[in-house]
Each structure stands twice: as C-alpha cells, then as structure tokens.
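Below: one structure, written as structure tokens.
Yeah, one chain of the complex is gone here, protein chain that is, but the others are all in their spots.
Let's look at chain A:
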Amino acid sequence: MTLRFENETCSGCKACQLVCTLHNFKEINPSKAMLNVHGRFPAPGKYHVDVCNQCGECAEACPAEAIKFKDGTYIIDYDICIECLICVDACPTNVMKVNKEDNTPYKCNNCRQCVEICPRDALIFEQKGA
C-alpha cells in the first residue's frame, strides 16, 4: 500500500503538511513535512504534491543497508544509519528529509494522516501499482 497524489482535485492548502508534522513530531511546522506541496503558477495553474510511494530507491542507494522494507513501508534503522545522506540524493521525489538538529534522514512512514485530513481527496492510499 502506498500514497498516490491526484492533481485534479488538490487546491494547495497544505493541510497534509500540517498534520504530518503535528502527528509525527508533535510540532506545527509544515517545512518539516514528509511531503511537499508545489503550486505551478501562473502557468499551467496546477498543484503538485511530492509523496513517498515507497519505491525503495533510498534503500537501494543506502551503503549501510539501513533502510528496510517492513509491512509495506521502507523504514530507516537509526542504529545502522551512518548519516551519509546518500538516500536524500537518491530519492526521486525529494521527500527524504534531513533533520536539521542531528543531520539524520527521515521519511514517510505511511501513517496516512495526510490521506485522512485532505479535504479534497487528493491523497489516496492504495495497493502499490494499482
């Protein structure tokens, strides 16, 4: 199961970013969210949301094999992570984020809070490849 973005309905409100950080970090700080909302204006006048679709590129790139696939989600094992941040560059959707305080990477854990709150049904949780 992975996240998918539906750009026909997104209105760029960023509620997904708000709930992402409040749920995962107990913070109000959209800049730390594990998904990115972009407005493409003036042309073509559409929104796009970068989401983690659990593609596994980060795990493949990780030299320490610190990113493991478990129950449909790639999870970073911080006991193994060497903080090289190669995974950040490897992420094709730019949603492998870096914690400014300790320089560690972090990523979407499929908590689905963004799907739950999106008032536009622009984020969908579905069977991978569906």
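Note that contacts are C-beta pairs under 8 Å (C-beta built on N, C-alpha and C of every residue); 3 or more make two chains touch, one makes a residue touch a chain; residues count from 1.
Assume contacts and distances are computed from a predicted model.
Considering only "Formate hydrogenlyase", "Aldehyde ferredoxin oxidoreductase family protein", "4Fe-4S dicluster domain-containing protein" or "Benzoyl-CoA reductase subunit BadG", the record for the omitted chain gives "Aldehyde ferredoxin oxidoreductase family protein", by its UniProt protein name. Remark: the omitted chain is touched by one listed residue; of A:Phe5, A:Tyr47 or A:Tyr74 this is A:Tyr47. Not every partner is drawn; the one left out touches chain A at residues 9-15, 18-19, 21-23, 26-32, 38-39, 41-47, 116-117, 119-120.
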